[in-house]
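Please read through the structure below; I'll follow up with questions.
The chains shown are only part of the set, and none of them has been moved.
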Amino acid sequence: MAIKVALAGATGYAGTELTRLLYCHPDIELVSLAAGRREGEKLVVINPQFHGLRYEAFIGLEDLLATEAELIFLALPHGHAMEIVPNLLAAGRRVIDLSADYRLQDVQTFAAWYGKEHCGSEALAQAVYGLPELQDVDWATVRLVANPGCYPTAILLGLAPFLQAGLVKTEGIIVDAKSGVSGAGRSPKLEMLYSEVNENVRAYGVGGVHRHLPEIEQEVSRWTGLDCTITFTPHLIPMTRGILATIYLTPNHTIGTADALQVLERFYQGCPFVHVLPPGSLPNTKAVFGSNHCQLGAVVDGRTGRLIVISVIDNLGKGAAGQAVQNMNLMCGWPEEMGLATPGLFP
Amino acid sequence: MAIKVALAGATGYAGTELTRLLYCHPDIELVSLAAGRREGEKLVVINPQFHGLRYEAFIGLEDLLATEAELIFLALPHGHAMEIVPNLLAAGRRVIDLSADYRLQDVQTFAAWYGKEHCGSEALAQAVYGLPELQDVDWATVRLVANPGCYPTAILLGLAPFLQAGLVKTEGIIVDAKSGVSGAGRSPKLEMLYSEVNENVRAYGVGGVHRHLPEIEQEVSRWTGLDCTITFTPHLIPMTRGILATIYLTPNHTIGTADALQVLERFYQGCPFVHVLPPGSLPNTKAVFGSNHCQLGAVVDGRTGRLIVISVIDNLGKGAAGQAVQNMNLMCGWPEEMGLATPGLFP
């Protein structure tokens, strides 16, 4: 029998993609859409692609508890989920939170990187970091998922297998990532105008200041037991969706490209959403556009010995809404691919 | 029980989109992919988004008859389908042809606009023009569908209701259409290079020479019984997918915007893929991106009396692959929306 779900934050880009995926999912009933600032407005005015669907007006966040939803997705700006998650859990609802609020287990780290005290930390102990390929939890028992950030998803999937295998040094890791601009959200900002973004590329958050860094390092440590401090440079490029992370690693011993690819293939055997490309092929973001897939490639530079790993995802798919649905499937005991089987949309 | 289907021409843009839709369709089994020039090559080399699917190598066109496919989609360049369709039909296969080969009922018109004699005209009598919203055929009996062109789909959906209602003059119709460039196909041409298309807009086929014109006028005549000669100007704009047609009509009598919208709403009542926007809203192509939907808007210009109708589709969705699947659903007696329920992908 279909379970009932609700979604709060349906007007942002991640929430919009989640609305689409939930609408197409065969085994759920989407009972309500909530929006913070746009309560009472009509879905189709803001997102006309949903013309013909029946969810006409958004309810307010405070009305979520009054719905019959057993599972609630929160796609709100950082800092809002922590105000309501403890209550939702106390009322027996399961929660998948797409914001950063429950990703960092240490409240001081959270305060340092997000600039505010955590006001819902009593729920932190229940929070499970929802990157299923790097998660061994008993999903049936999970009540609260902290859905990963888009950069951490792309980077951890390319990085963790090599660290876990002890094949590369923990020092000197450099990650250079390129992202479409939808990750910056849907609020009007001068630097996100079409005329500013088009035909332009720029780095931002350079020098170890991007908020996704502590999340990446925490999860490396949790999964592999290793501590590492990563140099991470995100870039905005003129496209809407997609992240490509170029990861520079230093092997402990001389290895070849085939060795590196074998490590990835073994690690992701049986994972329906992570594909390792054959030698000579390198991933491009368009191959995962609109999907929940990740594609990985690797090359060892014969001149310098570096291992270069390339990881691509759709930042709104595997980097946000798709992964949230994947987490729901696992929590509900359904096949991981339910509602997510579509390949990338091309061209 | 799932029926078996095959697809020839899986490497072009329409064929690629069709591969995706057929892969996701719940009630068919895609048994073979054929390619003319790329026989033996691997699908994932050309279309890496399908990494992980099992159709590894393309069969040749001549191998289609040897497959178990009951229904065969042809997404070949114009002029190729007519060479094999009669044989496929004779062998009891049903065919949905995405090319122009069976769209024009008059072989002289075909020869005049496509520059070659029709070599498979014995099948023309069986061909059904596959624009379901303007088609009254008994679908169970259909053996051959001529899947419409992208421009005709967008234009006929906006135009036909007003002509049928006798509300507008048949003279002086002007259609100004804007299309993404994927409609021009996947063969390498200088004028389709990114650096030529980006930040550029141009008209082409100006002055009544675009091949979609006779198709539009034939279908207007078949559906409404009216003859009209249309001024049609297509434009290429810097985007991949999407068509927006702006249709300028001259009402027979003074009408208002509300009257015009009512005509559309009545006409498309019960049509799951065509949505009429409320007064004050006008469609944009992004709302139908990646979907089989069409959105329609209309405005009457109070200063000049003109009726302006705006129609948007995804040229690879409702304008090609999506419509082909819709036609298959009808031929098989399935719900029209099977495998096509997804709203537009946004952003």
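The letters A and B name the chains in turn, as written, and every chain counts its residues from 1.
Quick note on the criterion: a residue touches a chain if its C-beta (ideal position, glycine included) is under 8 Å from a C-beta of that chain, and two chains touch if they have at least 3 such contacts.
On a predicted model such as this, the values are computed, not experimentally measured, just so you know.
Sequence-identical chains make up the whole complex; the displayed set comprises 2, and the total in this structure is 4 copies.
Just so we're on the same page, only the chains that are shown with their structure count from here on.
On the subunit B side of its complex with subunit A, the touching residues are 13, 16-17, 20, 23-24, 45, 47-53, 182, 186, 198-199, 240-241, 272, 275, 277, 281, 283-284, 286-291, 293, 295, 316, 341-347.
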